[in-house]
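The structure's right below; bear with me while I get my questions together.
For this view, one protein chain was removed and the others were kept in their places.
As written, the chain order gives the labels A, B and C, with residue 1 at the start of each chain.
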Amino acid sequence: MDLNFTKEQENFQIEVRSFLNDNLEPQVVEKVKNGIPITKEDSERWHQKLNEKGWLAGTWPKQYGGQEWDVVEKFIFEEECGSAGAPRIVPFGVGMLAPVLMKFGSLEQRDYWLPRMLTGEDWWCQGYSEPGSGSDLASLKTSAVRHGDYYIVNGQKTWTTFAQHANMIFCLVRTSNEGKPQEGISFILIDMNSPGIEVRSIITLDGSHEVNEIFFSDVKVPAKNLVGEENKGWTYAKYLLTHERTGNANVAVSKRKIQKLKKLADDAKKNEQPLSNDPMFASRLAQIEIDLQNLEITNLRTLASVENGEAPGAESSIIKILGSEIEQDIDNLTRKSLGKRAFVNEPDALSAGYNGAEVFPKAAAYASGKYFNHRKKSIYAGSNEIQKNIISKLMLNL
Amino acid sequence: MDLNFTKEQENFQIEVRSFLNDNLEPQVVEKVKNGIPITKEDSERWHQKLNEKGWLAGTWPKQYGGQEWDVVEKFIFEEECGSAGAPRIVPFGVGMLAPVLMKFGSLEQRDYWLPRMLTGEDWWCQGYSEPGSGSDLASLKTSAVRHGDYYIVNGQKTWTTFAQHANMIFCLVRTSNEGKPQEGISFILIDMNSPGIEVRSIITLDGSHEVNEIFFSDVKVPAKNLVGEENKGWTYAKYLLTHERTGNANVAVSKRKIQKLKKLADDAKKNEQPLSNDPMFASRLAQIEIDLQNLEITNLRTLASVENGEAPGAESSIIKILGSEIEQDIDNLTRKSLGKRAFVNEPDALSAGYNGAEVFPKAAAYASGKYFNHRKKSIYAGSNEIQKNIISKLMLNL
Amino acid sequence: MDFKPSPERQILFDTLKKYFENEYSLSDRNIAAHSDLGYSKKAWEAMRDLGILESLIDPELDGFGGTALDISTVFEALGRGLVVEPFLEVGILAAKVLSRGNDAQKSLVKKTLENECLPILAHSERDTEYSKSYVETKLSVEADGSYKISGAKRMIKHATEATHFLVTCRNTGDASSEEGISIACIPTDREGIKIDSFATIDGGRVSDLTFTNVSISSEELVGELGMSYSIVSHAIDTGILAICSEALGIMERIKELTLEYLKTRKQFGVPIGKFQAIQHRMAQLLVEIEQARSSVINATIYFDDETEREKTISAAKFSIGKIGTLVAEESIQLHGGMGMTWEYDLGHYAKRLVLIDHEFGDEDFHLQKYISL
Partner (left out) sequence: MDFKPSPERQILFDTLKKYFENEYSLSDRNIAAHSDLGYSKKAWEAMRDLGILESLIDPELDGFGGTALDISTVFEALGRGLVVEPFLEVGILAAKVLSRGNDAQKSLVKKTLENECLPILAHSERDTEYSKSYVETKLSVEADGSYKISGAKRMIKHATEATHFLVTCRNTGDASSEEGISIACIPTDREGIKIDSFATIDGGRVSDLTFTNVSISSEELVGELGMSYSIVSHAIDTGILAICSEALGIMERIKELTLEYLKTRKQFGVPIGKFQAIQHRMAQLLVEIEQARSSVINATIYFDDETEREKTISAAKFSIGKIGTLVAEESIQLHGGMGMTWEYDLGHYAKRLVLIDHEFGDEDFHLQKYISL
C-alpha cells in the first residue's frame, strides 16, 4: 500500500497550483466560492487561459491538443482547481462529446469539431432528457426522420443546462421504433440556430436559471451530423455516461466549503459562545468531516484501481452517491449555521453593481438558495436511486 | 378535542392500579422489568389471579366470562399492566384464537374451548409461519387431508412461540391446491400430544428459548376441530391478524424502560460526570422521549377513532412500526449506557439460585441480550417491511 | 377521548381550505411573496374579510377566537395555502403582546381588525441566538423620566409596511437574562429608526432594524419596566404553536402533491409509485408526518398549562424541524427534476417548510431546551 504521489505527480501538482495562483481572477473565484453562477464570459475567459496552457482538455490525445493525462493527473488537476475555487470547465464539449467523437465519430467530425471546442467557437449543450424520459432515458421520443441529405427533427428536450449559452447541442433522437427502445436511438449534432428550435428557460426553486426546455419543430439537420451509425446511439450514450460519472467525488470542493463553514461557525455566536463550540453543531460538523475524509480514500482507491488497469464499475455509483450527499450535508449545515439570516436570498449581493443593504455574513446572500439548488445533485447525472439500482445489479448481482 | 378520560374510565384506572398493587408478585415483576423470561408457572399463577377477578379476557362478552371492555378500557388495563411490570397475558388463546372462535367457530367449539382458556386447562400456541412462508404466509404447505372423521396433517411450522409449554395449537393448513393460494387454506385446532408431532427448540442469538419448530407426520386430527368452513381459513387468519396488530404501541412499557434508563445514566459516570449530563447521550435520550410522547398521542388518536366507530386501517401498521422501533431504540441506548459492562450476558444473575459473581448494575446481566433479542420486534407480527407495504397499499393507494 | 375539532372550528378550517384552493392561486402568491412588498395587500384584505384575523384574537379584543386550538386550526389551513400575508406577525406576535398592554395599546389590536394599523414585534437580534430572552438593545432612562432605545433588531418579517414596532429592550441584566426586558410600542416613523430590507427564499420581505437614540415616553411601554419577559415569552410560544401548525398544513399539501406525482409520473412503463423502494420511503414519510401532527396536538393540549407549555412546545418545534426538513428533502427527491422548478408548487412548500426551522429556534436549539427543562 502506497498513497504517495510519484515525484512527477508532485511536480505536476506544484505546476497546477502555481498556474492557478497566477491566472485565476479574484472576482470570479469569489463567485465560485459563494456558489453563485458565473457568467458565460467568465467561463469563456477561463477556458481560453486554460487552452493557452494546453490544459483545457488535458485528458485528450496530444494530436488533438491534449496532454494525455492519466486518471491521477486528471485527479490532481481537478482537485487543485476545486480547492482554488476555479470555475469548473463546462463539460459538455471537452468532457462529454469529445470522447464520443474520438471513439465513434468520423475523421471529418473529429477534425472539424474538436479544435472548435478548444477555441471556444462552439458552446455545446446536451440533449438527453425529455419530459417523459428521465431515469428511463431509453423511452425518449424526439424523432429524426431521414429525408435525403437531412434529418427532420421533432420533439422536446428538457433539463438542458446552459442551453441559453449554447450554439450547438448533441442529442439522442429516435430513428426507429422497431425492436427494443434502446435499438432505435441515434446520436446527432444540431445547430442551435437552426429554424424551428425554441429554447425556454426553466427557473429553479431558488430563482436561478441554469436549465432549459428545447422544442424542435421540423428542424433540418444535415445527415453528416449523425455520429457513428444510425440506431447505435444508445451504445455511444452509455459510453458517455461512464465518462461523466468518474470524478464526482468533489473532495477538494467539499473541503474548501467545510473550511468556509468552520469560519462561519467560529464567528457566529450561540448562547454567547462561538457556534463551533456548541456540542450539537460540532457533532454534525465532525461527522461530515469524517465522511468526507473517508470519501477521499474511497475515491483514491477507485482511482488506484483504474490506474492499475481495472475498469471502474459500480464504484463510480458509490462515489456519485457519497459525493452528492456529503456536499448536500455541507450546504445543509451551512444553512443551519446562519440561524435566522438563512431567510435572506440576495444572490446579487455577491455581484458588482448591487446597491441593496449589505448582507452579513456575505455567505448568507445565497446560502439557502444554494442549499435548495443543490438538491439537484442527488437527482441529476443519474439520480441516486438509479445509482443504487446500478450497485444492486453490478456489485450485488441481485 | 378532549383528551380526558370519563369519570368511569378514571375509576376503572384506579381499580386496575390497586388490583395490580395487591396482586403482582414482586419477584415476577423484577423479572419482567429486567426483561428476562418468566416461567410457565409464573404465567399460570398470574392468569389465574386475573381470571378470578374476571380480567383475564376483559374484552370478551359477559356470557363467556368477559367484561365487554371497549378499546379505552382495554387500553387503560394494558397500560397499567405495562407500567406496573405485570406479566403480559399470553395472547394465543384469549387474545387471538378466542375472537376467531367467537366469530367463526361452532357453538360446541365455543362452549368447549373458551372456558378452558380461562381456567388454564389449555395452553395454546399459533401455527402460522413455515420455513418457506414468512412474509408470504399464503404460500404455506402444511397439508391436511380429510379421511372420514379425521384430517391427516403433514408438514412443518416454525417460529412457534411457547410451543414448549403448549398442549394445543391452532394451525393454518392447506386443504386444497386449487385456485389462488389463499383459497385452499383451512383453520384447524390440533392437540400437541397427538402422535406424530415433534417439537424442536430454536435458540435465539441471545441464547434464549422462546420459539420452536413443529413437525407433523401423519397427525390425526378430528374433523370437528376444523374452525368454520374448509378452505376459508385465510379469511379467519386475516381477522385474527387485525386483532393482533392493535395495541402494539407499548407506550407504558417504553416509559417504564426510559425511567430505568435514566436511572442508569444518572448513576453511570462519563468524564467523571453523570452520563446523563453528556450532551450526546442526553440528545439521544431526549429524541427517544419525544418520539415516545408523540407515539402516545398517535396511539390515542387511533383509539379515539376506533371508539368513534371508525375501523382501524393502516393506522395499526404505523403504530406497529413506531412501537417496535422506539422500544428497540431504548434497548439500544440502554446497551450503550452500560459501556464496557455491555459485554456481560448472565441472565441467570436475575434469578434465584444464581451463585456466580454479582453483576452490577443488575440491568447489565441481560441488557445486550435483550437488545439482540428485541431485534425480533421489527421482524415478527408482520415485519416492518410488510407494514410499509400495507401503508403503501391502504393509505397511499400506490 | 376525542381528537376532533369542534364543529365550529371544523367549519372554519373547511372554509379556509376551500378559499385557498379556489381564490388564493399559488402563482399569484409567489409573485406577491417575492415582490418588493413581500405579500399581496389585496389578498390580505380579502382574507381579513373572511375573519381569519378575528379567529386569532380573543373575544375581549373584538375577535372570536385566540385559543391554542383556534390558532392551531387556522394556521394549519394557512399552511395549506402557503399564505405569506402577516397573520403570524400581526394576529399572533403583535396581538399577544399588545393584549397585555394599556388600553391604548389594546385598542391597537382592535384597529388591526379594521386594517387601520399593522404592528410588528421587533425582538430578534443576533442571527444564531434563538433564546427568547436574548436582548442586547439598550433602554436608557433619561433625566425627565422618558426613555431612549439604541440597538439593532434583525430578520424582522414584514417590517417595511409596519405602522408600529413593538421593540424589546433592556435597562439591566446580561444579554440573555430574563430580567430587565421591556417592550416599547412606537410608531415606525419615530426618529432614529433605520430599516434595511432583504428578499427571502421563502417569500415575504425581512428587515434589519437599527434604533439610534429613539425616544420613548413611559406610556409607550407595554407592561412594567424591565418586567416584560413573560409577555414576550408567551407571544413567541404562541408563535411557535402557530408555525408548527402551519408546517402541518404544508406537509399535508406536500403529501398530496407527492402522492399524485407518484401515481401519474411513469418511468419504465409504470407509475413510479409502483417501485417498492419509493413506496417504502413514502410510507416512512407518512409515519413521520403522523408523529409531527401528534407533537403539535400535544403542544396544543398543554398550551395553557404553565408547567408543561415550554417543554411540549420545544418537543413540537424539534419534531417539526427534524421531520419538516426530511419531508422537504425527500419530496423534492421523489419528484426528481420537477421538484426543482419554480413553476411547480412543491418547491415553494418545501422552502417554507425548511425555513420554519429557522424561526424561533431550530431543531437543535429546541432539543437542547427540552433537555434543560
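The definition used in the following text is that a residue touches a chain if its C-beta (ideal position, glycine included) is under 8 Å from a C-beta of that chain, and two chains touch if they have at least 3 such contacts.
What you see is a predicted model; the values in this text were computed from it and never measured.
**Student:** Missing chain touches which shown chains?
**Tutor:** In the entire complex, chains touched by the missing one are A, B, C.
**Student:** For the chain left off this view, which of A:Asp42, A:Asp267, A:Asp291 or A:Asp348 is in contact with it?
**Tutor:** A:Asp291
**Student:** So which of B:Asp206, B:Asp291 or B:Glu327 would be touching the chain we can't see?
**Tutor:** Considering the complete complex, B:Asp206 is the one touching the chain left out.
**Student:** Which residues does chain A use to touch the chain missing from this display?
**Tutor:** 1-5, 72, 282-283, 286-287, 290-291, 293-298, 300-301, 303-305, 307-308, 318, 321-322, 385, 387-389, 391-392, 395-398
**Student:** In the complete complex, the non-displayed chain touches which residues of chain B?
**Tutor:** Residues in contact with the chain left out: 129, 132-136, 139, 158-159, 202-207, 268-272, 275, 278, 280-281, 332, 335-346, 356-359, 364, 368-369, 371-373, 375-376, 378-380, 383-385, 388.
**Student:** May I ask you to list the residues on chain C that touch the chain which is not drawn?
**Tutor:** Chain C touches the missing chain through residues 275-277, 279-280.
Just so it is clear, only the chains that are shown with their structure count from here on.
**Student:** Would you mind checking which chain's C-alpha centre is most distant from the centre of chain A?
**Tutor:** B
**Student:** State which chain is most central when centres are taken as means of Cα atoms.
**Tutor:** Answer for the innermost chain: C.
**Student:** For chain A versus chain B, what separation do you get between their C-alpha means, in angstrom?
**Tutor:** Each chain reduced to its C-alpha mean, chain A and chain B end up 53 Å apart.
**Student:** Using mean CA coordinates as chain centres, what's the gap between chain B and chain C in Å?
**Tutor:** Taking the mean C-alpha position of each chain, the two centres sit 44 Å apart.
**Student:** I need the residues of chain B touching at least two other chains; which ones are they?
**Tutor:** Residues 283.
**Student:** Can you list every residue of chain C that touches 2 or more other chains, as numbers and ranges?
**Tutor:** Touching at least two other chains: 278, 367-368.
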